[in-house]
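Here you go, one structure.
Every protein chain of the complex appears in place save one, which is left out.
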Amino acid sequence: MKNTRLHTALLAAALTVGVGTAQADDFPSKPLTLVVGFGAGGSTDIQARVLANVLEEELGQPVNVVNQPGAGGGVALTRLTNSQDEGYTFAFGTSMTITYGPLATETAYQPDDFRYVAGVTLGQSAIVTGEGRPFGDSWESLIEYARENPGTSYATQTALDRMIIEYISQQEELDLRIVPTSGGAGMAPLILSGDVDFAYSGGTHSGYAESGEMPVLLSLAEDRLVAFPEAPTLREAGYDINPAEIRVVMVPQNTPDSHVERLAVALEAATQDERFIEITEERILMPVVYLPEEEVTETLRSQTESYKALLEELGGVPDADE
Amino acid sequence: MPELSAITSAFGDALTLHSIGIIFGGVLLGYLVGVIPGLNRSVAIAIAIPLTFYMSAYAAIAFLIGLSKGTAAGSAVSAILLNTPGEPSSAATCLDGYPMAKSGQPRKALKIGLLASVIGDLLSTLLLIVVVIPFASIALKFGPYELAAILIFALVFIAGMAGGSFLKGMAAGGMGVILGTVGLDPETGAMRFTFGYAELMEGVPILPLVIGTLALSEMFVQLDEYRRTKGGNSVRLGNNPDDDLSFSEFKKTLPTIFKSTGVGAFVGALPGLGPSVGSFMSYGLAKRGAKDPDSFGKGNPNGIAAAEAADNAVIPASYIPLFGLGIPGSVSAALLVGAFMIHGIQVGPLMLRDHPQMLFTLFAGMVIASLVMLAIGWYGLRLFAKVTDVPQHIVIPVVIFLCLAGIQVQGYGTFGLLVVFGFAIFGYFLKKFDYSFVTFLVAFIVTPMLEMNLRQSVILSGGDIGILLQRPIALFFVIATGLMVLHLMWSSYRLYRQRRRLLSS
Partner (left out) sequence: MTPEPHLQRKNLWSGLGVTLFASWLLVWLIPRYGGSGISFGMHPQRLATLGAWVMFLCAAALAIISLIQLKKQRVPLIKAPSLTVVWHQAWPFLYVLFFISLVIFLPLTWLAPFIVGTLVVMLGERRWYIVLLTAAIPTAALYLLTVHLMRIGVV
């Protein structure tokens, strides 16, 4: 945006001290910016702010968090592609924006535009239901119930879970009513009031683990969920998809290797920091991991490929037909 | 039901120095805005929202609520001393306040106004707290059918009540709905009216819309009016020893204050009516019920008390539908929804479940705001009397600049400035041609919620309208909406006939 112009003069005045000497070796030599593709107050943002605090100590430079919400994280990535900041501006976001975003909508970025410094958290999304449903809380009996009752309803939140459910209902020959809703705040009342039979949940269900008001039918992570070890994964239920969500830190493709390495070292240390672990595992209820660059990149690539294949099988982006 | 410990800890949170500081700042700023004629509540909130971006969610909302409460109390000062209401809703305060001030008792008038304001505000806040929790727990059980029906009912109700003309209100509401649909379609993910701008994918950004249609356009309206009204003569505070409020005098106004608070709270709880209706209604009732109705309009303290108590009681009460159902019933409530959205919180009954701590802390903060208001008003009497002298020709340019700066600081750039300018023209026409602004804004704010619930209803029912028979609450609101449309048309026709007879006779 044009606002850079507003501050050009100020920038020059405020930053002349210390800038000109920046070299690859002493990265980082000025404050860094962490871009978050979601609004302030959401779980990504909460996590990012703690991550920034920890990184600040690891890198010895201030790390400022900037929210650029929009298009499920896509707006922030679009801006990041144009960054020539050599790693001083980096983003924290979810793998879904990278893998499925470009397939579902026309985006100004592609997965190859970024380097994925590290994966730091595993998502815990799931397919959930409510208490006292006629099919109980197991996946098989739900499928059975849905076969006998055309018009069983499912609440979707993202284009990705919509595609998965379309795939499942094609495989199992179901006739589902798929209802859109927005975020966990929109899904929870539908499930709790019983207006909808089962639903996608990004992480809201973790908060209901103790009360049991929101049983999990299927884990959408790579492994079973930490809080709901009884529910099978998609693979275990017989569908060959891995929609695991990974929260990753990324930089533009043109970032120098040495900078990426420095960030990766700091991130590895951050994933062992108690503050980051506490906010992630106790408040957001997601496990902290450290996945190095090659591993994340490979996982993301294979996910993109499998989504592409799935889409082809379904005959295009599911939203456009039906 | 919340536990006692949750409530006490909420009060603990609200009583920290930081929190009180924020509320103090909000009320003080609101008071100033209220005192300065030409700067009104919605302009102030619209400009203040960008400031709150860097606060925590609680601090931001507490600040804005403090601001909006402060304006209602502050507006009495200019109504009494200048005979120009600082807010339109204090017009009723002028009727008795200015005569009283002119007759040499400005201090007494101001103190009555302040006490009535604070009591009205405090009682209404307590009412809000008592009513909202059971209300929200019922509303939590509402499904998409009920919510869609209630939202449509609320929109039609606001269109009928808020402006002069039901037809114009509905037309403005239609425009709000259209603007509210901009962005990604929630079901198909199709782009609607985005014209290729990624910024529009999440909908029309609320800040440029609000600053343009509310603040900047208001300044244009004021510039137009400025040439017609130049200069007033303000009453100065003297050192007259007779000019003070005694406790016995205050006691005599108490019954009026309580009654008017009731009227104000009732009007406030209904979406769309607003504080002006509340204050004039309670003024009228107080006059009719008085033993000496002739003394009203000549400086009767009960007149000031009635207008101010009701004016202030409307504000907290208007948050009942906001926190209970997620439906904003007034411009300032709609702006609060925007502020909540910016901070990632969905206002409504779900707050009780998801952010109970924050909700109770806010309530505690609102009670504190009432008390802070009393302190600021009491000790700042002299200062605020001076502020009424700030001339409009200084206020208007500064506010115009603040509108532009608010957008620029947010990083919207020149494009954002042009959008604001476009919305300012739009808002100017709404105001000049008297199309209901509240209906437009509320429609814009609730459209995403309305659309989502409508869609869910259509899909879940399979398009079968008979489902309503199993949903008595939804059915009730659908029928009520239909009846209301008929009633509004009939009553505006009758009103027209009356006016015409009056004119021709």
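The chains carry the letters A and B, assigned in the order they are written, with residues numbered from 1 in each.
Definition applied: contacts are C-beta pairs under 8 Å (C-beta built on N, C-alpha and C of every residue); 3 or more make two chains touch, one makes a residue touch a chain.
Small disclaimer: the values here were computed from a predicted structure and weren't measured.
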item: Sole residue of B:55, B:254 or B:417 that reaches the chain not shown, by the stated touch rule; value: B:417
item: Hidden-chain contact residue, picked from the options B:10, B:445, B:459 or B:478; value: B:459
item: Per the touch definition above, residue among B:137, B:165 or B:295 touching the missing chain; value: B:165
item: Residue among B:11, B:226, B:258 or B:476 touching the omitted chain; value: B:226
item: Of B:88, B:174, B:284 or B:356, the residue in touch with the unshown chain; value: B:174
item: Per the touch definition above, residue among B:9, B:56, B:103 or B:188 touching the missing chain; value: B:188
item: Those residues of chain B which, in the complete complex, touch the missing chain; value: 54, 164-165, 167-168, 170-171, 173-178, 181, 185, 187-195, 216, 219-220, 223-224, 226-227, 391, 393-394, 396-398, 400-402, 404-405, 408-409, 411, 414, 417-418, 421, 424-425, 428-429, 433-435, 443, 447, 450-451, 454-456, 458-459, 492-493, 495-496, 499-500, 503
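Here is the rule we use: only the chains that are shown with their structure count from here on.
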item: Whole-Å gap separating chain A and chain B, where each centre is the average of the chain's CA atoms; value: 38
item: Residues of chain A defined as touching chain B within the complex; value: 1-3, 5-6, 38-42, 45, 69-71, 74-75, 78, 104-105, 108, 151, 153, 155, 159, 177-183, 185-186, 188-190, 192-193, 195-196, 319-320
item: For the chain B and chain A complex, residues of the former touching the latter; value: 53, 57, 140-144, 184, 186-191, 198-199, 201-202, 341-346, 350, 353-354, 408, 411-416, 448, 452, 455-456, 459-460, 462
